[in-house]
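Below you'll find the structure, written out as C-alpha cells, and then a few comments.
The complex is shown incomplete by one protein chain, all other protein chains being positioned as in the whole.
A and B are the chain letters, set down in written order, and residue numbers restart from 1 in every chain.
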Amino acid sequence: MSEEKIIEIKNLEYIYMQHTPLEHQALSGINMEVNRGECIAIIGHTGSGKSTLIQHLNGLMQPQKGKIIVDGEDLSDSNVDLKALRRKVGLVFQNPESQIFEHLIGDEVAYGPFKLGLPLNEVRKRVKWAMEMVGLSFNEMKDRPTYALSGGQKRKVALAGVLALKPEILVLDEPTAGLDPYSKNELLEKIKKLNREEKITVIFISHNLEEVSFLAHRLYVLANGKNLVDGTPNDLFSNKEILEKYKIGTPDSVDILYKLKDAGFSINPRLFDVSCVAAQIFSILSTYQRRVTDDISV
Amino acid sequence: MTSRFELTRNITIGQYIPTGSVIHQFEASLKLLSFAILVVGIAICSSYTGNLILLAFSIALFGIARIPIHYGISGIKPALPFMIILSLMQLLFYGQAAQGETTLFQFGFILITTSSVQLVIVSAMRFIEIILVSSVLTLSTSTTEMTHGLEHLLKPLKYIKFPVYEFSLIITIAIRFVPTFAMEMEKLMKAQASRGAEFGTGKWWQIVRKTKDTFPLIIPLFSSAMERAEDLILAMESRCYTPGLKRTSYRQYKIALRDFLLLIITTLFSIFIVFYKFTY
Partner (left out) sequence: MKSDQALIQLNDVSFHYIVEKKKELSVLHHISLNIFPGEYVAIIGHNGSGKSTLSKLFNGILKPSAGDVVVNGWNTKNSQLIRDIRQQVGIVFQNPDNQLIATTVEDDVAFGLENILVPAEEMESRINQALRTVGLTGMNKRAPHHLSGGQKQRLAIAGIIAMKPKCIIFDEATSMLDTYGRKEIVKVMRRLNNDGVALVTVTHYMSEVVEADRVIVIEKGKIITQGTPREVFRQKQLLQSIGLDVPIANHVAEMVHQKYQPFSSNLIDAGEVVEEVKHFTTGGVSV
C-alpha cells in the first residue's frame, strides 16, 4: 500500500429532493481519505447515508457542496470525463439483483466489457473469469435466463457484471447480503486477493462486522450523514461505548468476549479473531487449573 | 448542482401528502366525480379568459389543500418538451384559411392565423391546468380512498358483472406505482451508466442524443416493472387476496352535505366557464 491518496473527500454534503417539501439531508459533512491499494469499510446503521456517499465516487451523483477528488480529478468540475471515471471506479449497488437488465446471464455479465469496446474473445475471457470469481459455473449458467434464478444467484450475476470491467477502484454496497456462508467466504477471499495481490483499491459497505475485520485495513463509521469515527477494526471493536452509541452490532466473537468480561473474567477485546478468542478462553481455563493444582499442592 | 439522475424528484403523481385540509376530507367518490367534471370543463373551454380563470383556480386549489405549489410545478416539468413539440406542430400546421381569420404568416403549406395562435396558447394552458388539478387530486387522496371512491362510482356496473373492485384496485395500484416506476428507471440508468452506458454524460442541449440513450432502457424497464408487479401480487395473494371474492372494508365512508355541495359547485362552475360568452 502506498501513501498516495487515490480518493479525497472534503465536507461533502447532499440533499435529496432539494427545494421540494420532501427535502432530506442525507450527507452533512463527510471527510474521507483513501490511499491507493487500501481496503476501506464503511459502516453505520440504516439511513445514515452510506449508499448516497458511494454513489458520488463514480459520478452518479455530483457534489452539491464540498469536494471529491478521485485520482487527481476534481468531480465538481463539469468537464470531468465521466466515462473514463466510471471505467476506473466500478460500483456494485445495494440489492443489485433488481437492476439486472439483460435476458441471459452471459449477456448481462458481458454488457460492460462490450461497452469498453473489447474484442470478442477478450470479452468472453473476462465473462468467464468474472463468473468464476463469484462462483457461477460459466458453462452451466451463461445461457440461463436471468429471471430463472434464486435470490443469491441473481446477486452473484450482478457482482460479476461489475468485476468484468476490471476497475482500478472497486466500490461494493453490501456485497455479501443474501449469500450462503460458503459463497460469502469465497467472495471475501477473492476480494481480499484482488486487493492484497492485484492492488485494487476496495471500498465496501457492510453490516457484517466479521467481514469488516477480515477484509478492511481501516473503517469509517457514519451516522446522520457525517463520518464520526475512523480507525482500524481493532480500535472500534474494543470500544464498547462507540458501538452502543452508534447502534453497531458486534461480531459474534466479540459478543463472547464481552459476555466473559461481564461474568468477571479478564479478556482483551482487541483479540477477537476466532482463534484468539479460543486462546483467551484456554488461558482463562489454564490459569484457573493452575490455581486449583496449586491449592491442592499446598 | 444536483444528481444527474434524480427522476423521482419530478414525479408528483402517486404520492400522498396528508395535510388534513378540507380538500383531503371530501368523500372520495364525489371528489373523483367533481374532478372528472372539472376536467371536462377544462377540455372544452377554449377562450383566453376562461382559461385564465381556470388556471388561477387550479393554483388556488393548492393553497386550499395546503400543498406547496412546488409539487404542481415539478409535475409540469417532465411534460415540457412534449408540450413544446406539440405546440409547434399546432402552430405550423393547424392554420385554416377560414372566414374572419387574420392571416399572420404564410409560407408554402405553413399558415399561421390568429385562431391557430389561440389554439396553441389555450392547449398549453389546458395542459398545465389538467396536470395541476390532477396533482391536487392524487396528492390529497390516499390510494385506499381512491380505490374505494372508484369502486363506489362504478358500483352500478356490478349489475352487468363488471369486476368493479378489481378494476379500481388495478387503477389505484397503477397510480401508486408511478413513483416506484420512476425509481426503478433511475436505478436501471445508474446501473447501466456504472457499466459504461452513456447516460448522464451528455450536456443538456444534446436532446437527440439524450433521447437516443434511453432506448436501451425500455425493455429492461418493462421487465423490471413486471417483476415488481409479480412480487406485489405474491404479497397480496399471501394475504388472502383472491380476485372476485367478497371483502369487507376497514374504512366506512359517509357522504356528507358538503360533499354534495362540492359536486354542485364544481358542476355550476364548469358550466359557466364553458357556456359563458367571454369577449376574448
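Everything that follows uses one rule, which is that contacts are C-beta pairs under 8 Å (C-beta built on N, C-alpha and C of every residue); 3 or more make two chains touch, one makes a residue touch a chain.
Note that the coordinates shown come from a computational prediction; the quantities given were computed from them, not determined experimentally.
Put simply, the hidden chain is in touch with A, B once you look at the whole complex.
Of the candidate positions B:S87, B:S123 or B:T144, contact with the unshown chain belongs to B:T144. Across the entire complex, the residue among A:T46, A:S78, A:N121 or A:N139 in touch with the chain not shown is A:T46.
Among A:L82, A:I100, A:L236 or A:I256, the one in contact with the hidden chain is A:I256. Touching the omitted chain from chain B are residues 16, 18, 142-144, 173, 176, 180, 228, 231-232, 234-242, 245-252.
Residues of chain A that touch the chain left out of the display are 45-47, 95, 98, 144-145, 148-153, 156, 177-185, 207-210, 247-249, 251-253, 255-256, 259-260, 263, 265, 274-275, 277-278, 281-282, 284-286, 288, 292, 295-296.
In this text, only the chains that are shown with their structure count from here on.
Annotation: 42 Å between the Cα-based centres of chain A and chain B. Of all residues in chain A, those touching chain B in their complex are 16-21, 55, 58-64, 76, 82-83, 86-87, 90-91, 93, 96, 98-99, 101-102, 111-112, 115-116, 147, 161-162, 165. Interface of chain B with chain A (complex): residues 1-6, 8-9, 17, 68, 70-71, 74, 184, 187-188, 190-198, 200-201, 217, 219-220, 223-224, 227.
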